[in-house]
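Have a look at this one.
Just one protein chain is left out here, and the rest sit where they should.
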Amino acid sequence: MQKIPSHTKARHFGMVIDVDKCTGCASCMVACYSENNVSFRDEESAKMLSLNWIMVYKLTNGESFPDTEVCYLPQPCMHCDGKEFGKPPCVSVCPAVATDFDWPTGIVSQIYTRCFGCRYCMAACPYHARQFNWWDPVWPADMEKYLSPNVSARTRGVVEKCSFCYHRFQLARQKAYHEGRPEEIGEDEYQTACTQACPSGAITFGDLDNPEHEVYKLKQDRYAFRLLERLNTNPSVYYISKRKWVHRMADNYLEGEVPAAFAENEA
Amino acid sequence: MKIDRRCFLSLAGGLVVGHLLSPVPWKMTDDIAIWSQNWPWTPVPEDGPVRWKETVCTLCPGGCGVRVRTIRDRVVKIEGKEDHPVNRGSLCPLGYSSIQYLYGPSRVTTPMKRTGERGSGEFEPIGWDAAITEVTRKLGELRQNGKSHKTAVIAGDDRGTVPYLFKRFLEAYGSPNFIRTPSGRDAHETAAYLAQGKSAQNVGFDLENAKYILSFGCGLLDGCGAPGYQFAAYSNFGEDHKLVQVEPRLSNTAARAEKWLPAKPGTEAALALSMASVIIDRGLHNRNFISNHAFGFEDFTDDNGNMHKGFRSLVSEYTPSKAAEITGIDARRIESVAVEFARSDKPVAICGYYESRNTADIDKTLAVHALNALVGNINQAGGMFVFPEPDYDLPEVQKDNAASAGTEKPRADLAGSDQYPQSRYLLNLLPKRILEARNNDLPVEALLVVDANPVYTLEESEKVQEAFEKIPFIVSFSSFMDETAKMADIILPDHHFLEGSRDVPAPAGVGMPVEGFSVPVVDPQYDTRNVGDTIIDIAQEMGGSIGSSFPWDDYGDFLEKALSDRYRDLTRNGYIVNRDRVSGISDAFETDSGSYEFYPTRRHTADNGDTDKLPAYREIEIPGSNTNNAVALVAYQSPRIASGAVANPPFMTKTIDSKTLKEDKLFIQINPETARNLNLKQGDEAVIETPAGKATVRIDLFEGIMPGLAAMPAGLGHTAYSRFIAGKGVNVNALLRALPDPAYGMNTAWGIRAQLTKA
Partner (left out) sequence: MTTSAFPEGVKRCSGSQFILWLLPAFLVLLIAAYAMFRVWGFGLNQTNMNDAYGFALWIWADLAVIALGGGAFFSGFLAYIMGVKQVKNIINFAVILGLVCYSMALLLLGLDVGQPLRGWFIFWHANIHSMLTEVAFCLTIYLGVLIVEFIPVILENPKIQRIRFFHHLSHNMHEIMAVFAATGVFLSFFHQGSLGGVPGVLYGRPFAFREGLFIWPWTFFLFTWSAAAVGPLFTASMCRLTEIITGKRLVKDEVYQLLAKISGWMLLTYIIAKSLDTIYWATVTAPSAGFSLMSFYTNNPLYGIWILIAEIVICGFLPALILITQKGRENRRLLFAAAALAIIGLCINRWVMVLQTLAAPLKPFDEWFMYSPAWTEVVTTIMPVAVGIIVISLAYRYLPLFPQERELNP
């Protein structure tokens, strides 16, 4: 394991999303566009050409009327720890180190000015969490005025993705530094835009390794699971659902296999 | 010359080294890369000190508190205001997108005058002075010709100071025709008037404190009513909270509900009455409330000696098994929900919350209100409230003869007429009246439209468009180039809410008497004016008693006086909660009986008979014919599609999934079973045709919708605004047709029969 510089406090940011609470409203998506200068076009229905750092999927249990159930599953970048800690699938493949695992935070970064758009990282990411800028971004009318200076606008030809609103971490760290408590950043001083935006309180964000943070407790919930956990990507985003079929939709199972949270019951 | 190995190697080596040492290729490669990292056409947002400002969102009736991140003179981000009582920290997607409207391409940036054909969208800029002069001249002419009553105002709301100023203007000018756009709110108001004797007041539901919410089709989590408020209430749901959703389609609300009761559409009254029968049968009703505050619960004899059936007798006809037949919901489920509801600590039943196009159904609304009365949950925490409208302490309107004569005339929309004496606004009847006018005797010759977009939001849009084409003079005050503004002769653009001041009255439906106030957070970006100022200017320019009825310097001055003692708190905090204006149960009723009237004695009935005053289930024959390939088309709301208020900004359209909208075609949801009968598959193109119109759509198979229904998202199919929304999908209103209630004139159609065939 790589040595972490001793002067930086190691954190491991992550999310827990209670999909039984999510209403599919998409506030998180819009808040993210706005926070992160995500561009748009007039044609957005082809989702594999559209930039969405967090995507809310609609899942159905497939039962016929009226036993149908629907679940909404918001999915940002999972900020995977990787099979080997610090080696998310997308990072080790990038030939130009344009995306990296940030040891002090566990955040997977993306450097737009370094990325030359080979898209190998996209092939490596099983979550479709990464998107390519197929077009030059254009902000019509006076919309350039609303762009945030904290996040650089991307150009055509580079890959982008959710950053866990890393600039907010930087701002919080700066503030803490100026206030003379460089290593202390309160749980609510660094929250992502989507977490804040969620009107249903479905998203919780914090340091997964800090017992004082809400996510620390939530990730240990009996019904917590991760998306495609069996691929060994080790995501830092957890989900909670009490519904078995939702667990089944979150990973692949062979015939006869049962999601872990329900294995005991069945045995 | 013989080149030996050494010579060759040194030559090759020299070449390589020479190249490497020469800075030219390296420098150039590097420069090109740097250039590619700073393409001059990629914006670099300017940094600066961050300031957070607070105001209130007015993009929908929700009235959420917002915090606005500004950098110098730019608005960079909108977020929810943590301590705002309505939304408590978060916003709906429309709120988060609202900065796109501030800077977006669909704004009307300066006063405009129509140059092309009506509806062509061809305008030329015209200065404010010239524009206002043109409006006053036209309105003055009409008034001079004794036709002031032919001027009408269509407004999106009738609460708050802006609608007030328009009402006041019409009164001083001489017209009875202030018309609020139709919505389910009409039904709640009517029900509150009939059962509680409260006229023109707000019905609200305290979802924050309720423990058991029994919703008859309110899209609480689909964007209905005040979405911010409902989401906030939902986010605080604990283990002891229950939400039961009655709806024929597994909406987002139904999906999140503890129980989903997919009753056949239009049968909610039967379901509610049957639940009432269960509650009464088992003696679970609130005896204290019934004995002290109820009228018409038991059979009674009126002063004339006529016997009347009471609520108890009525509902006994709606046994669960009979209701099961009507609604398709299992009798035992009806019973168990009824029992849970009545036994709950704080139960509340709601329907067509605030406004909803589906619920201008008086019987259903009365039946649902009656459920709240049965459990005594009126004007109680966690229950149903009736709040008074905010009042303004202002000098009397001065009326000259022309004004008095004009305001006495019958209304253009027939509201309040002998036929519909208890209705306040009936905009849905107006287009037909205009189209059927004889000898060019149009009921409306000048129309002012504020905060409304009737050309898009009324049923049978094509007819509405035709009707509007006949109106000689239309003025729009819209901030955006919406469908109605596009039809106007003059547009006098209002500010975006981030640029101007305005009071935001209690969002109807919200369970607390909150009043908000929005303040400018940026300078106006374009040559726009606060609509309050504009109407004051128009009145003053008209002069005479009209002018003197508007004795204020400007809208700001007016606001200060109108809001009087509330003004300071409102401007300082951005909101106030008028708790003192909520009474307990003691004065909840202003009926003749002084009680909650289960038997609404005042109810006007079409045949003036009195047997049908009690709420009852009456089968609604929706328009259209029932053929082999017929489906019942209903509209549904999605939180990702703005369906009232403004049209989708680009960000919201970006969130729409590709099974709702793809390549500008919208998908209608049908059950796979329906699809099999109609020989349709996922993604197929199909033609849907109703008596009102026809459209090409795509098919989305969804198990969660009742077989036989087709659901179409509301809010698409715009023809105006900008290329980011115009031309995408179909306006469901273009396919719908209103079915007026014979006694109230409001639309009672929950849907329309449509023929669905493979394209």
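General remarks:
Note that the chains are named A and B in the order they appear, and that numbering of residues resets to 1 at the start of each chain.
To be clear about the criterion, contacts are C-beta pairs under 8 Å (C-beta built on N, C-alpha and C of every residue); 3 or more make two chains touch, one makes a residue touch a chain.
Here the structure is a predicted model, which is why all the values come from computation and not from measurement.
Here one chain is not drawn; of A:114, A:167 or A:242, the residue touching it is A:114. For chain B, the list of residues touching the undisplayed chain reads 1-5, 8, 29, 32-33, 35-37. In the full complex, chain A makes contact with the omitted chain through residues 46, 48-49, 57, 59, 73, 83, 87, 89-90, 92-98, 114-120, 122-128, 130-136, 155-159, 227-228, 230-233, 248-255, 257.
Definition applied: only the chains that are shown with their structure count from here on.
Residue ranges on chain B touching chain A, taken from their complex, read 36-37, 39, 41-48, 71, 74-80, 87, 89-93, 96-97, 99-100, 102-105, 107, 221, 223, 227-228, 231-232, 234-236, 250, 252-253, 255-256, 260, 262, 525, 639-640, 650-659, 661-664, 671-673, 702-707, 722-724. Residues 21, 23-27, 29-31, 33-35, 37, 40, 42-47, 50, 52, 56, 58, 60, 62-66, 68-72, 113, 136-137, 139-149, 152-155, 196-201 of chain A are the ones that touch chain B when the two sit in their complex.
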